[in-house]
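I'd like to ask you about the structure that follows.
We show some of the complex, not the whole, and keep each chain where it was.
Letters A, B and C mark the chains as written, and numbering starts fresh at 1 in each.
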């Protein structure tokens, strides 16, 4: 049981406004990146878990997301442990 | 009456709110420290504006877990009065005491201004003394005041008259140009199904003085005083009133 | 590892060969690497003021209202009711150019700490911002970043930002200016000083942990031109944490209600080194610090890094022995740590230990008293006289004055700043009586009938064309802006932004600036109680225009006497106080309409200016006036427009005196003028007051209709032009 690196991706739910995504997309277009579409801006959270078995780690991080890291009303989240989906 | 103003780390309208309750309203007002589980018997809890926990991650996301919020939740469940202003509104949404959420302003910038707010219903303790359709001039100052909720939720809020305040123009029309942050349906404030918990982005506590931003905000606090002091018969009558649209 | 100290190593620490020689002499031995680093920062321009100190002494700093003059974290003046106003203006220019958002944010964070370190609760922030030409490709990015950063910090910590300046001029293209001002209020008898005393008293570190941020940051960035610093040599940018500072603010103010504190000092430029040494110096004491005890954010930091880190949101205090636990308890309540890292000694030696080994043992006096003082060569820049020459005959008069006025009203330096201050919380504190948009901001003094008037002013173009007059006019305009809201100017804090002092022409500009401020402040009775010098504002050998930003603090004894610039009622008389000369030199009109930055700034007579102030303040006392507005950049026509832009859409009908060319009448920037409006029945009384002070009074006309009408020259509809004036900045920035 060594250290596990968890990566959490929090994205605005489909159908929920994403003012930042919109703004970024527009700026990218004005900068000449015409090929870009469907820009969505979310959060990326990296954290280390000490002395946790891999099988419990997933559940723990999900708990963190549901309680704090994401707001279920407006956001979805995805978790990776040591680079592979959990 | 007795007001309680919650102080989170990073709250910054708390002192103004306390002063308002004491000096302007002439009531008793106490600060409720975030680590304290006891509401000390206050009649109404005010969650003030500011940047609790720096607004890091999401506004109100961390404040919601303060010990004091458990007590606020119970107070609300028991029908006690709760008003969340700006960061307080965000915190109530994060805590699930109010529906929906507040995200980054459409313009992506902090906006400080005086906005025209239309009162949508007089059927809450904080609009008890207002007319539906009445216009208030209230300061706004926020970066994340864009109210969002999924379609069903929003439809339900409209149907049950839970939209308490809307941004409007001077003529009282809730048009897009009057919307400072992109809130859905120009929503500036909502209440819970029980109507005892209200949250809004504008700052009534900063509109209680002719010399600063006018006195329209007083109406909300005077309403709460009147509502608590109203005759039992009234109370009963109200209880049977079906919330109008 | 220990680094062998040589003249080369000394040079890397920013020390000249002479300075290094001086160190060897005062120490009588070769310093350790850490000791050398300490000398390096303490003798840097930023910390030692070595090029400016000799001249700053000339500024008047005394007066019955002064409670604390220069030399502490901030100045303090008596504002009655047993209260003190504590204020200072600071620059954060180079960091804001490297990273606009964080640079500006940490600039605000720094000046806030200077204020509450003295025991004052901050009640207002103002920001003076200067950028290159508005059409320069990088300008919008810089403006958005800086304004965002100022708002981020001020809004989050809950102090209203109520005023400032925004100026666009190609002269700041590669060297923007970000000057931030904060004022706070404290009980006059409970001001805290930054001095270490009482051998055995603990030295306590409070606030955020120490990281590798900005090693040599402000001190280095502020002591060398930007392009001298290879980008990799640029210190790690500091990121501000306004939340941490809010906790620090509340905890410190709570602690200051006790009697535990002996001295307290924020950690700013040169971090732990300068804060601890300055405290030792002021208290004439020695210190023993255990650097290993300093809370750190990162692994493997060296004593050098711990000494020099400029991590934000940290404080150092000396407490009474035996109160350590109570002090720590107060900070714990605010989720902050307070760690004893050493104690005061009586041997006058500054000792720092690392892992038990002594890495520093420096006589404090050697560092402070022996610090170099330079009187650098100064000489007038070549070509200045040529620039000052202006032949009015060569300036064609406009054919369409209405169009000329609209163009001016939409120009970058005259259009509304609303896009900027809309991003700042102006309400928190519940005492803002006059928000941004008037001549000065007015903030009520909690629980009294009094209020503070606050303004920041400077005109860099005046400075470039005459550094002496430019500095003088900055003081004068700031004072006039206070008077325009009905307040008596009380005292000044100055932020002296100049180029490279090692250049004689810059040194000359600086000396001229000092003289200008000195003369104006003496005449107006407004001592300079705090300030800051920012040199090396240049890139590619081009220095910025001399820009001595003046912060003026005024006092209103009765908030009912407050004045605003805006028309109040149809039919009110509109009056011009003061004389209009045929002066076009250095004007906004000349620059915007004719593309010329030349001529001499407007003529000024300080006695005349003072008499104008007396008339307006007396009239305000007697409640004669319904509005008052300073006639500044853009001249009389722009002033009349601004008076019409209060939102009521009331216009004005004015006729001007004859005698001088129309463009000078409308757009010239003659000093010592103010536009006031009043009920007709009060006119004769105002005439008496003006005659008594022998201030010229000319009835321009009256408040009427919804247009700005001046003779048959100008006819501008208020509502439409106000909208264009309000939106111009946003449009030009493509925001």
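As a convention for this text, contacts are C-beta pairs under 8 Å (C-beta built on N, C-alpha and C of every residue); 3 or more make two chains touch, one makes a residue touch a chain.
None of these values were measured; they are calculated from a predicted model.
Colleague: If every kind of chain is shown just once, what is the true count of each in the whole complex?
Modeller: Formula for all protein chains in this file: A x2, B x1, C x1.
Heads up, the rule we're going with is that only the chains that are shown with their structure count from here on.
Colleague: Averaged over CA atoms, how far is the centre of subunit B from the centre of subunit C? Could you give it in whole Å?
Modeller: 37
Colleague: Please report how many Å separate the Cα centroid of subunit A from that of subunit B, as a whole number.
Modeller: 31
Colleague: Averaging over Cα atoms per chain, report the distance between subunit A and subunit C in Å.
Modeller: Roughly 42 Å, centre to centre.
Colleague: Please list all residues of subunit C that touch 2 or more other chains.
Modeller: Residues of subunit C never touch two or more of the other chains.
Colleague: Can you list the subunit A residues in contact with two or more other chains?
Modeller: Nothing qualifies.
Colleague: Which of the residues in subunit C end up touching subunit B in this complex?
Modeller: 148, 151-152, 155-158, 241-244, 246-247, 334-335, 421-433, 444, 559
Colleague: With touch defined as at the start, can you tell me which subunit B residues reach subunit A in the complex?
Modeller: 57-58, 61-62, 65, 93-94, 100-101, 103-108, 146, 148-151, 182, 184
Colleague: Across the complex, what residues on subunit A touch subunit B?
Modeller: Of all residues in subunit A, those touching subunit B are 12, 15-17, 19-20, 23, 43, 68-69, 71, 73-74.
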